[in-house]
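Chains shown are a subset, placed as in the full complex.
Letters A and B mark the chains as written, and numbering starts fresh at 1 in each.
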Amino acid sequence: MATSVFDSPMWGGQYRDPDLAQLFTDSADLRAMLLAEGALALAQGDAGLIPKDAATGIHRAAMTVALDPAALAAGTAAAGVPVPAFVAAFRKALPDRSIGPWIHFGATSQDIMDTSLVLRLRRVVEIYDERLSALIATLGNLAEAEAETVMAARTRGQNATPTTLGARVAAWGMPLLRHRARLAELRPRLLVVSLGGASGTLAAMDGKGPEVAAGMAKALGLGVPDMPWHSARDTLVELGNWAAMLAGMLGKMGADILFQSQSDLAELRAGAAGGSSTMPHKQNPVGAELLVQLGRAAPAQLAGLHQAMIFENERDGAAWGQEWLTLPPLLTLAGRGLLSAQDLASTLVPDRVAMTRPFAAHGGVMFAEACSFALAAHMPRPEAQAMVKTACATALDTGRPLREVLEAECDAPLDWEALFDPLKNAGEAPRFARRFAALARGEDG
Amino acid sequence: MATSVFDSPMWGGQYRDPDLAQLFTDSADLRAMLLAEGALALAQGDAGLIPKDAATGIHRAAMTVALDPAALAAGTAAAGVPVPAFVAAFRKALPDRSIGPWIHFGATSQDIMDTSLVLRLRRVVEIYDERLSALIATLGNLAEAEAETVMAARTRGQNATPTTLGARVAAWGMPLLRHRARLAELRPRLLVVSLGGASGTLAAMDGKGPEVAAGMAKALGLGVPDMPWHSARDTLVELGNWAAMLAGMLGKMGADILFQSQSDLAELRAGAAGGSSTMPHKQNPVGAELLVQLGRAAPAQLAGLHQAMIFENERDGAAWGQEWLTLPPLLTLAGRGLLSAQDLASTLVPDRVAMTRPFAAHGGVMFAEACSFALAAHMPRPEAQAMVKTACATALDTGRPLREVLEAECDAPLDWEALFDPLKNAGEAPRFARRFAALARGEDG
């Protein structure tokens, strides 16, 4: 156990999301903070708030200066935020020190830190979208390929009636389609610049605050909010909700794979299996376990993040920190989940023989529902149900196949072969699988 | 303390949401379950799956039959869900018992329970939207009226620079505008019928399942999902996210009011104040406390709800229950919050005199930022900042007003009157207040 498994060299192969990890480093944060200061200066130069030369100089320096995060540690601890130390270090690092005073002109810590965050979240959102899109495509192909691969549906841990692997895969994928739509919806709310000054009033900008905010946003390729959002954390929490839901969706996929890959069933294999330190025969379903783990862990991080919503007054140091403590782990959980889910989806191998075993098990009682519906065409429904229920009990007690028991008891002219045919009993499962595949391809399912 | 404060007669005045409470009763649930069965029968009659007469009979009975929740208790406990006992009771309650077998034809418990839930959530969503809309309107008027009511902005518990009450109100309201948009987005995803049959394959419906689902949805005024969603709980969790975020937004409003109504400030009063059981002078800010309470409580319920996402296989009895345990309290928290927020917003009375006290406090150091910006026009910025910092220290130590200290020290031709005028130092605050007011009226802010 390391303080953070995400940052641990030893555990990194399991928990690290290389692309996201890169965005959530002090260095990436400082680079984005520099970009924010550069864009602010540029916009203030254009608005005539600071000298044009200073603006250009700051903007240029912001793209080249490199600051050492560790050197800001004492200042960060003293202020509770890195910005005062950061601004001082930036000023010191300027080729032309005389323009230093024009850095961070009329801005506050939160303007710079939140804008830095948003700049990096823009890339996070892109990464999510790319991966989600790839995962949906892979699942679409899988659903298509396995549209008629019959298997036992399980409800409440019990074998229910036949379904197909393709339909199961579609059940994983459909929510992901909705989730892409949600991402598109939240994106414009999230990706906006932060600029409010000391108290969110832009008071130090001489009436030109809104113009500066617009200019800064334009320079950074971000949107402009209706007013500064220092104390309104809904857009960040919304992203957290999205990530936690995603982790949950992938956790469901992991749980399903875990279930079917238990050695008592051995219906599925997916991902590289891990060996045991003592048992030669074991193949641990590492990837599927990880998805469940992440899915179960996400809600707790989300609960922490939501506490940030009660952001007291114009700025709240206690509430703000809830984001720092929970948002990066939560986003990483979701990102890492996508990587592992892609790996599982790409390597999923069904054992078609193992999958048919439940149909024969317990005398074939999985076909009981079908029998009771078929019989209902020949006798009152309650009688049909009672007859099947009794036959099931006999089958379970004696081990005689349900079909044999029923055929002996019932002289209705039923197509027994069809009645006990798994695919014929899988209803719309193949159709659902194919509909998802079509939607995944962008077709109208 | 009662098992549930929401159901307690004694606590009800504080926690109950009368409109939502009505929707989350066993009776309302059973009525909606009956509607679901009725619509199912109708659609199955139209599809030729069950006799037309039976269909009409069931549909009609579904609208008139009344079932006793308590009579289903034993059956519910035995099955872990009420549906088997409910179907039996519905059959018994039919005027014409012969059509009983056609009830619940090919459906499973989850179809009926989820459809019942969705039917009631449709009304919940309407209630939220109506109340949100009213609250936004009230806040809009308040923001307009108090656009220039100056007060001290507080950041990290400290007096910062002047802002206005209108801007503060706008900061409460802007996220609510975004939140109405989110509600509109999630609505079509949420308000869909549930019909999948035993394993989500509609196997018992003889190929007519999709037709039946469409017919049932139409009869109920709901949408049709791309495939059955038994094991995909994202749309419900999305509503939970929405409710928890709302509780957080209102909690922030409550926390702000609580802060300003502490007796040391007494800048605001809102809601009927509660008396103390022992102190004659006390006026407890009950409504504001409640909003904070609900906002802090919501994240925990949400974390519970999210555990439902890992919904194993085709149906998961353990995961499903997470929804029953957390969704109604969470939705109630949010609903109750809207009622209390409306009450607070409608009764909010600022004490304009008390609000100006912080401007004079501590020698008027709240104007320090403004002074340092003004001085920077007459000397290098670092010198200006240093001079103001020293003057602040003098003011804080000696009690002499900052203005007096600075005027003595500095011969720059500054407009001292304006420099220490709260409204002139409130920057864009009035403009933000009015922009929100306009957006609240549906105008383009």
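Rule of thumb we're sticking to: a contact is a pair of C-beta atoms (placed from the backbone, for glycine too) under 8 Å apart; a residue touches a chain by one contact, two chains touch by 3 or more.
None of these values were measured; they are calculated from a predicted model.
Peer 1: Given 2 chains in view, how many copies does the entire assembly contain?
Peer 2: Spelled out: 2 chains shown, and the full complex contains 4 copies.
By our rule, only the chains that are shown with their structure count from here on.
Peer 1: How big is the gap, in whole Å, between where the Cα atoms of chain A centre and where those of chain B centre?
Peer 2: So the centre of chain A lies 24 Å away from the centre of chain B.
Peer 1: Which residues of chain A touch chain B in the complex?
Peer 2: Residues in contact with chain B: 80, 100-102, 106, 108, 153-157, 160-163, 167-168, 170-171, 174-175, 177-179, 181-182, 185, 189, 197-205, 207, 209-210, 225-229, 231-235, 237-238, 241, 244-245, 247-249, 251-252, 255-256, 259, 292, 295-296, 298-300, 302-307, 309-317, 369-370, 373, 376, 380-382, 425-429, 431-432, 435-436, 439, 445.
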